[in-house]
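Before any comments, here is the structure.
Note that one protein chain is taken out, while the other chains of the complex remain in position.
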Amino acid sequence: MSRREVSMPHGAGAAFIRRVAALAIVLGAALPIYLLLKQAVTPEIESFAWPPLWLPRRVTAAHLESVFTVVEFRAAIIRSIAVALVCGVSATVMGAMMGYAMARSRWGRRAGMTAVTATRLLPMTAVALPLALAFILIGLYDRPSAIGLALVHSALALPMTALVLFPAFLAIPLELEEAAFLDGASPLRIFMTIDLPLARAPLAAAFILSFILSWDEFGFALLLQVTNRTLPPLLYYYTVFGDVGAASALALLMMIPAICVLVALRTVLRGALMAGSLR
Amino acid sequence: MSRREVSMPHGAGAAFIRRVAALAIVLGAALPIYLLLKQAVTPEIESFAWPPLWLPRRVTAAHLESVFTVVEFRAAIIRSIAVALVCGVSATVMGAMMGYAMARSRWGRRAGMTAVTATRLLPMTAVALPLALAFILIGLYDRPSAIGLALVHSALALPMTALVLFPAFLAIPLELEEAAFLDGASPLRIFMTIDLPLARAPLAAAFILSFILSWDEFGFALLLQVTNRTLPPLLYYYTVFGDVGAASALALLMMIPAICVLVALRTVLRGALMAGSLR
Amino acid sequence: MPELVIRNLWRGFSSGGGLRDISFEVEAGEFFVLLGPSGCGKSTLLRLIAALDPADRGAIDIAGTRAGHGAVAMVFQNYALYPHMTAFDNIAFPLRLMKLGHDEIRRRVAACARTAGLSIDLNRRPAELSGGERQRVALARAIVREPRIILMDEPLSNLDAQLRASLRVELKRFQRDTGRTVIYVTHDQVEALALADRLAVMRAGRIEQIGSPRALYDAPANEFVASFVGQPPMNLVRARIAPDRKSLLAGDSVLRIEPPAGAPDEVILGIRPEDLSLDADPAKVAIETTIERAEFSGARFLVVARFGSAYLLTESVEPLHTSERRRFYFERSRIHFFDASSGRRIPWADPSP
Partner (left out) sequence: MPELVIRNLWRGFSSGGGLRDISFEVEAGEFFVLLGPSGCGKSTLLRLIAALDPADRGAIDIAGTRAGHGAVAMVFQNYALYPHMTAFDNIAFPLRLMKLGHDEIRRRVAACARTAGLSIDLNRRPAELSGGERQRVALARAIVREPRIILMDEPLSNLDAQLRASLRVELKRFQRDTGRTVIYVTHDQVEALALADRLAVMRAGRIEQIGSPRALYDAPANEFVASFVGQPPMNLVRARIAPDRKSLLAGDSVLRIEPPAGAPDEVILGIRPEDLSLDADPAKVAIETTIERAEFSGARFLVVARFGSAYLLTESVEPLHTSERRRFYFERSRIHFFDASSGRRIPWADPSP
């Protein structure tokens, strides 16, 4: 009898169980996407049919078209992309600096960990209220450029990028920097030629994760961009007040970056996840 | 000249910089809390005064009282606590099982990582729409018990708890389990007497983090609990449609668990954060 | 009747490190060592005996019963003490699982701690113990269930050299005192020679030779055992047997040594460093060498001498200088012959050497 069996079933029966489990996972992920797809291409009446219809009876392209023709949609897509790009770049750059400080100095690590823990525990909903007031006061509230929201998203993503990059920099042996120092390199040169290239994959992961965080962020977007909306609150309004078909088409659109990343960068991301820290 | 200076400033000038940085961090965290406090104890007219008032002119206890006297508030507090407890317990238990499977089998790790990456990348806002429809169909929508929301929160927290507990179990050497096996212990006994006690601190951290995640979750709560609200959407409504004073008092209330945890369990949490993975 | 019988054991591993047709027996009370380089399968074999992994084929009988729970205990490389339990609870853990009474547990833990040479406060945790104390706790935990066989997986490899030497002595005494059968895995031939009653040298999933330390040292079964056992290692030199079969041709030198009967034309000569001497002796074989280097190592110099295209390793008390020509002498009977193609030992036919 084998101890290994306890942790990892093998044999014919176990293979069957594993296949069933894999099927369940795939179905669990595929079903909502299928439902979205169906609703996006059928008239609204079918979405609320009872008993639910599993196959579309009639097909329409109207919802999909509306995503690209309605001005409000187009503006929201461009705004969401801009906000997510700003958030991804600035959170990654600041996260690299913070993660490096945490990896290379004990004081930095203590300060960084305290900051991260605190921001992680404080309820964002509660923080949103004074923030909205402050934004109204300084004129960042509901700007068409959504620059205020991009700032908030960067701040929200920073603890995450710092914690993804901290172990990446920690894993770079100090001796490499010391060797470069003895080879005659300046501190900035060392950071640019040794540390950054060695943290390439985690940097990519940090950018993607902070991009997606912004892309998907709902609460602050709802509160701070009341008229110049990004995609998540827009989707919410269409869901609650309006048009399930258009909302489904929008939701599908929102999944595109995630699916691109999943397909293209799965291995990079998984490496970064495995290497250390990530929610 | 010392290489160490590059990574960690010391000397008198550096100490000054460090003190300024620490002050900035404290102020950044303390200012919003101060503003909330002020708004919670002053009449609403002062909150919107221009130029902003830094010190309250008049003080009132009405907002604070309303939190405990208005039925809607009381119900929301109890509902939020219940949902967060259910989420904390179930996400921690399921996360322990998932994290253990990831730590002890290669197949489990692959499956777990794929599931975690996928859920982390898929926009929750997009998933919310089919979910709401499904809840309406099966009757979990807007229930007074908020059991549907608790389920959703557990699912949201599961990747995080699994990723906090995975490295914790990974760090427990397999030889300890093998030694216990040779000492005559059953697999369940090994898990209960060896693995769980050794993962105590990360288990506590996983519970706290999933409790706070639920406590603070806004998007799904807004969509799924339209009348039987939890605290975050309630706070949103009071902020947008109503009473800034009451909203501030509510926001203060929402910070209580975070502050308790920060004070009581800082070291446990930091240990778990350092040990491995956390967003 | 032997305590452990292993018959035709196979174990395949996708990543290498499997076992191929292992058979041997261990007597009760024997200190049996499995010696081999990393990846040779010695730890795999130990895990099969412990029933931590299943075999693909073959049988493991322990005192006439099948292998499994209870009959064996194991001392792990890192001791695998439970870090959240005190030393007492570590030792008592197997007894608690047997649901013994409080007093009985207390009595047996105390007895085993004494046998293992533990004189510390048993309420301390593993993290508060020194390396040597941890080993003793692991030993006490291993004997507390009174197993037939104690398996040890390189228990000394994580200690520094000085502690290792003294704990080696303690381990040997412990085994003699308890009278238990011990199967001990190591890659360190010094440890193996010092500890073993008998040892098995393994390579690539096979057992190359089984025997007493003396037997393996004096008559290695093949080239691998010859080079692996002994420090500094045996010198191995390729040679051809001259057509008259009265002498050997090594490089461009002729050695007046009559090869054993039945030796093939191509052989490998083995000579241990300590069998090479600088003292002239007409009864011995002489070889002319060029000193390549002599490293100072305190008591002696470690000498590398070039002989034809081969390098000979030996030790010398006097300092030798690089490029010096020196003659080394050795007794004919101290030479080992190996078949150059199979590596197998070719025994001397006559009983004289």
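A, B and C are the chain letters, set down in written order, and residue numbers restart from 1 in every chain.
Convention: a contact is a pair of C-beta atoms (placed from the backbone, for glycine too) under 8 Å apart; a residue touches a chain by one contact, two chains touch by 3 or more.
Note that the coordinates shown come from a computational prediction; the quantities given were computed from them, not determined experimentally.
S.K.: Identify the residue among A:67, A:97 or A:194 that touches the chain left out of the display.
M.R.: A:194
S.K.: Could you pull out which residues of subunit A are in touch with the chain that's been left out?
M.R.: 173, 175-176, 178-185, 189, 194, 197-198
S.K.: Considering the whole complex rather than only what is displayed, give the residues of subunit C touching the chain that is not shown.
M.R.: Residues 169, 189-190, 193-194, 213-214, 217, 229-231, 272-274, 293, 295-300, 302 of subunit C touch the chain absent from view.
Following the convention adopted for this analysis, only the chains that are shown with their structure count from here on.
S.K.: Quick one: which pair of chains has the most contacts?
M.R.: The chain pair sharing the largest number of C-beta contacts is A-B.
S.K.: Based on CA centres, what chain would you say lies at the far end from subunit A?
M.R.: C
S.K.: Would you kindly tell me how far, in whole Å, the mean C-alpha position of subunit C lies from that of subunit A?
M.R.: About 56 Å, centre to centre.
S.K.: Between subunit A and subunit B, what's the gap in Å when you average each chain's C-alpha atoms?
M.R.: Centre separation, subunit A to subunit B: 17 Å.
S.K.: Scan subunit B for residues touching two or more other chains and write them down.
M.R.: In subunit B, residues 178, 181 touch at least two other chains, as defined above.
S.K.: At which residue positions does subunit C touch at least two other chains?
M.R.: 52
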